[in-house]
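My structure is below; once you've seen it, I'll send some questions.
Of the protein chains in this complex, one is absent; all others appear in place.
Which chain is which? They are A, B and C, in the order written, and residues in each are numbered from 1.
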Amino acid sequence: MNTFSTDATAVFNRRESEARSYCRSFPTVFASARNATLTTSDGRDYIDFLAGCSTLNYGHNDPDMKAALIDYIAADGVAHGLDMHTHAKAAFIETFERLVLKPRGMDHKIMFTGPTGTNAVEAAMKLARKVTGRQTIIAFTNGFHGMTMGALSATGNAAKRAGAGGASLAGTARMPYEGAFGADADTLAQIETMLDNPSSGIDAPAAFIVEPVQGEGGLNAASKKWMQGIARIARKHGALLIVDDIQAGVGRTGTFFSFDDYGIVPDMIPMAKSLSGMGLPMAVLLIKPEHDIWAPAEHNGTFRGNNHAFVTARVALEKFWSDDSFAASVRKKGDFLEKRLTAMADELLSGASLKGRGMMRGIDVGSGELAGKICAECFRNGLIIETSGAHDEVVKVLAPLTIPMEQLSAGLDILENSIAANVAPMRVAAE
Amino acid sequence: MNTFSTDATAVFNRRESEARSYCRSFPTVFASARNATLTTSDGRDYIDFLAGCSTLNYGHNDPDMKAALIDYIAADGVAHGLDMHTHAKAAFIETFERLVLKPRGMDHKIMFTGPTGTNAVEAAMKLARKVTGRQTIIAFTNGFHGMTMGALSATGNAAKRAGAGGASLAGTARMPYEGAFGADADTLAQIETMLDNPSSGIDAPAAFIVEPVQGEGGLNAASKKWMQGIARIARKHGALLIVDDIQAGVGRTGTFFSFDDYGIVPDMIPMAKSLSGMGLPMAVLLIKPEHDIWAPAEHNGTFRGNNHAFVTARVALEKFWSDDSFAASVRKKGDFLEKRLTAMADELLSGASLKGRGMMRGIDVGSGELAGKICAECFRNGLIIETSGAHDEVVKVLAPLTIPMEQLSAGLDILENSIAANVAPMRVAAE
Amino acid sequence: MNTFSTDATAVFNRRESEARSYCRSFPTVFASARNATLTTSDGRDYIDFLAGCSTLNYGHNDPDMKAALIDYIAADGVAHGLDMHTHAKAAFIETFERLVLKPRGMDHKIMFTGPTGTNAVEAAMKLARKVTGRQTIIAFTNGFHGMTMGALSATGNAAKRAGAGGASLAGTARMPYEGAFGADADTLAQIETMLDNPSSGIDAPAAFIVEPVQGEGGLNAASKKWMQGIARIARKHGALLIVDDIQAGVGRTGTFFSFDDYGIVPDMIPMAKSLSGMGLPMAVLLIKPEHDIWAPAEHNGTFRGNNHAFVTARVALEKFWSDDSFAASVRKKGDFLEKRLTAMADELLSGASLKGRGMMRGIDVGSGELAGKICAECFRNGLIIETSGAHDEVVKVLAPLTIPMEQLSAGLDILENSIAANVAPMRVAAE
Partner (left out) sequence: MNTFSTDATAVFNRRESEARSYCRSFPTVFASARNATLTTSDGRDYIDFLAGCSTLNYGHNDPDMKAALIDYIAADGVAHGLDMHTHAKAAFIETFERLVLKPRGMDHKIMFTGPTGTNAVEAAMKLARKVTGRQTIIAFTNGFHGMTMGALSATGNAAKRAGAGGASLAGTARMPYEGAFGADADTLAQIETMLDNPSSGIDAPAAFIVEPVQGEGGLNAASKKWMQGIARIARKHGALLIVDDIQAGVGRTGTFFSFDDYGIVPDMIPMAKSLSGMGLPMAVLLIKPEHDIWAPAEHNGTFRGNNHAFVTARVALEKFWSDDSFAASVRKKGDFLEKRLTAMADELLSGASLKGRGMMRGIDVGSGELAGKICAECFRNGLIIETSGAHDEVVKVLAPLTIPMEQLSAGLDILENSIAANVAPMRVAAE
């Protein structure tokens, strides 16, 4: 398709910043992709268990999205529209309203932020402060919300926080996520104690920002009870509830929102990643109408009108969310995934634990070193898979939700063999 | 193309956040666009003097970019690649290296940040602090750098800063841009005095962040001498020079970088807007290699691998920057624009002044009220045009650089008539 | 002694700021004082169970301190010395070294900060950041460290934090004090979990700042084991240990430092309140020599050389700390106090709990309303006593350590009667 030098990776080493990361784990050059398969320039296929970190829930290059997008481009559809009204945007909004908001009785307004998750999070944090007149936002251990200064202040990871170069990441207070102090500690009670105590030093919060499943933080999945508790504490203390569904949303856990079954109505919901369907940059912030007190242009962004993404996002909603069949298939695959991973954890790894929910699953193998070896072995055997967690100790399965069962199974076989290959020698060595 | 309700704007009023802005000035729904023409769903054409705020320097839907992108999509080219190596990315980097960096002797590394200008600015600010171990970043009056918390701290506009909801926008110190204190004040000398004085209260800066032409701030154009002065002061005080070329770059002023003729080599250059050529979200930060001390993933973003944008960006470079002909045509149009706007300022408006440089031009008409009326009149007559400046007092011409001369002239005719229509009654009224 | 208007309190209402507080609880005008007795201008005596909030551990106007101070003044001893060498300062330092530091094997340096506790705390926080190159200081629920912006950021009380007028109180992270989550929660383990987890969002701390007994926070007394745990966690994580002994120090708990029996060696110890002996403003920061990396004048303050205070502080050390007899008497009175207060709590108040340690004791009566009524009743009956705690729910006994047993007993009788008077009607009403 394009011409470039023989050593395909040389140009990256020569000219791309040291900040690059995934390409270090997968040192090859990809040319094309379809559903759960990535193909390199020399024709090798890989099964994709990374899926753009949950950005490609519908797989690569869905044919219906492709077709709609090609038609749109061919017809000179507006590509870049700032926040001007366009057909493509209207169609997306109407479809989102019809298939997502109305069925759930949600009257949220849709804010089109700059097309990145971190931008939607920044908008949410700014708006929560503006609405409440308070500054502190409660964030959680192992939370990840983005890398720009506002979102980064709510992100827990020390290596990522180090990128601020020592600048003050003020404005947040940190509370334990469910399970952070072990199974026995009642973190809800502790959070409530902190907020009820006027001498705790935790100022009255503007908002709580929480992920129902912590993707980057190690696939920690909060229970319905815990999420309801957070919602209750937030309401009691006059704080808004921001549920960051950027990674766990859009079907990943078996429902459109990851909290669909949780009986909570967040005040704001940042969304991005799989929302556009085809991996094109797009982000929105859903806002309860009573909180939508923005002045015009008070938060904006040049690329908030990425109409190509609106086109594919609309097709994705129509194709996958017009009825429950897709969600049901995800739940079924999620059960299969759970069984396979549980078996691996039990049979191959002592002390390993299953993490996550739906098709957002992983195995905590106990150390980042082991997890890294397993992933590297997988890559050698044709599987793209990555780690997460505070110590990179969780091997994370984020396959496209549309992956065929046989391919899912094949990928899990590779994973199983890679675990076995890395664990067996260790056991032998230990004996 | 898509089905939607009869009243095409109803859905926006019903469901889109109050943050929306441009659509309020242009209350119609656009369906398609080609070069400098935007077409509504009911077939009305508008001349586009906004060009996505300088994101569409090559106009809408350039046929070569369209073709390349359709081919790429049709061939299942990787759309979303995180920061994995892809053909499309390699081809962009090689082309950018060959046509932009090498001819200028620039050894900068390319960092692919989240695909928004604000994200590239955030990365630059974080890295400058990390490199220098200092915190303060010098920003300028009327500067605009983005809306996420880090970039917003460097942005001057009070209405936009209000969006932070009172959260601390710390970490920057504000200095006067060239001309901010009138033509006679030597702002360079004042800045130097502040930094030379160890009791000034301005801490040793990590960086200066400056736009060669301030787009949002009122089309203020810094002189070569002033920019060199800032570069010298930065170097003298051990601070990095970040030149934000997001709006003024990619040919807008008649050269690829707006500072190409200025004899300076910035340490970092955030780029976005027109970089992708077709208006698709894309941003990079150019970094001198000695400052590229990021740890892997220390700054990242899900959509940093927007390969569709890499495809169109490569085509744009090849088509418009393989030789000087495009740049020469821009300079020629810029001269024409200058003449026409000068005439309008002189003949129709007393006390109005010409602002800007190249094809980034405007007229300061003295008040936001008048500027708003002129733009509204233009819209009624088929021209999309907007204001900028601290008081929205500048009518801003940001036509596609590829606009045909006749269409540019026609648009200026509309502008001239709209000025006349709004100024004449005022004169009469004043008499 | 001085002439003033008939209505002695009118001038205060007329001209003193609304910030005044204690005078609202004790609406009379005091003229003189001796040991534990305060006498008003019209000759009424009050027993003083407030003792300047533990500033008057040796009572009012100790005759030996008075004599030495009068001699010093009469001989034109330097009153104000900035940080110049004076006889009085040398004598204080030598005495402090001989009677306090050397017997404990402490090689700490003495920093004379501005003569207020908050200033010593500010110096400690600044120095901890300078020494470690880190920013976050771990402070505890219900901690009180002062009212200037640095110290206030470590203070928990919401009403006091509100005084910052919304300014950012950044730079601290808040952890639970022993018992903050109930008797069963292992707060040490939780703190350690937070710091061990690189994704907790708690940045590597510069220091822990902790009071062995929280005076303002409700007379919460940490155990030896807990304080050792904090010391261990601090050391493990490269953080300095700042033990704020401003209120609990100088004998209040039965030893000179409140942590003398705890087997810990703090890196820094802010001291103030009773240090000068006679209630004159004086504060010091004790610093382990390896951390004393201040540049000359890098932290200073006009009144850091309050030589009158140095004179009385020296006399206090010589008189009360040359042997163990004073400390023994304090412990004996503390036991007596414990017995009396326990009896009151058990017999008069259901659910009341004893708080504190040594002669820093109180009863948590369950509500600020009841505690306020009890104190008001005490005042009517000749006893100065105040509340503390997050809800002002603790009636606090801070008698001079030198109070005669009979007067201590008499004061406690008043307290007992006042509790009875306020509890009985409530019980009757409840029946």
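The working rule: contacts are C-beta pairs under 8 Å (C-beta built on N, C-alpha and C of every residue); 3 or more make two chains touch, one makes a residue touch a chain.
None of these values were measured; they are calculated from a predicted model.
Trainee: Just one of C:His60, C:Lys333 or C:Lys396 touches the chain that is missing; which is it?
Mentor: Once the missing chain is taken into account, the touching residue is C:His60.
Trainee: Which residue, B:Ile70, B:Met106 or B:Ala170, contacts the hidden chain when the whole complex is considered?
Mentor: B:Ala170
Trainee: So that we can see where the missing chain sits, which residues of chain C does it touch?
Mentor: Touching the chain left out of view, chain C contributes residues 1-5, 8-9, 11-12, 14-24, 26-34, 38, 41, 50, 52-53, 55-56, 60-61, 66, 69-91, 93-94, 96-97, 101, 109-112, 114-119, 122-123, 125-131, 133, 135, 146-151, 153, 159-160, 162-168, 170-171, 206, 272-273, 278-281, 285, 287, 292-303, 306, 308, 314.
Trainee: Can you list where chain B touches the absent chain?
Mentor: Per the touch rule, chain B residues meeting the hidden chain are 135, 139-143, 154-159, 161, 166, 168-174, 176, 180-181, 185, 189-190, 193-194, 197-204, 217-218, 389-391.
Trainee: By the contact criterion defined above, which parts of chain A meet the unshown chain? Give residue numbers in ascending order.
Mentor: So the residues of chain A touching the missing chain come out as 166, 168, 170.
What we mean here is this: only the chains that are shown with their structure count from here on.
Trainee: Distance from the CA centroid of chain A to that of chain C, rounded to the nearest Å?
Mentor: For chain A versus chain C, the centre distance works out to 49 Å.
Trainee: Quick one: report the Å distance separating chain B from chain C, using the average Cα coordinate of each chain.
Mentor: Result: the chain centres lie 58 Å from each other.
Trainee: Nearest whole angstrom, what separates the Cα centre of chain A from the Cα centre of chain B?
Mentor: Here the centre of chain B sits 30 Å away from the centre of chain A.
Trainee: Among the residues of chain C, pick out those that touch two or more other chains and give their numbers.
Mentor: Residues 166, 168, 170 of chain C each touch two or more of the other chains.
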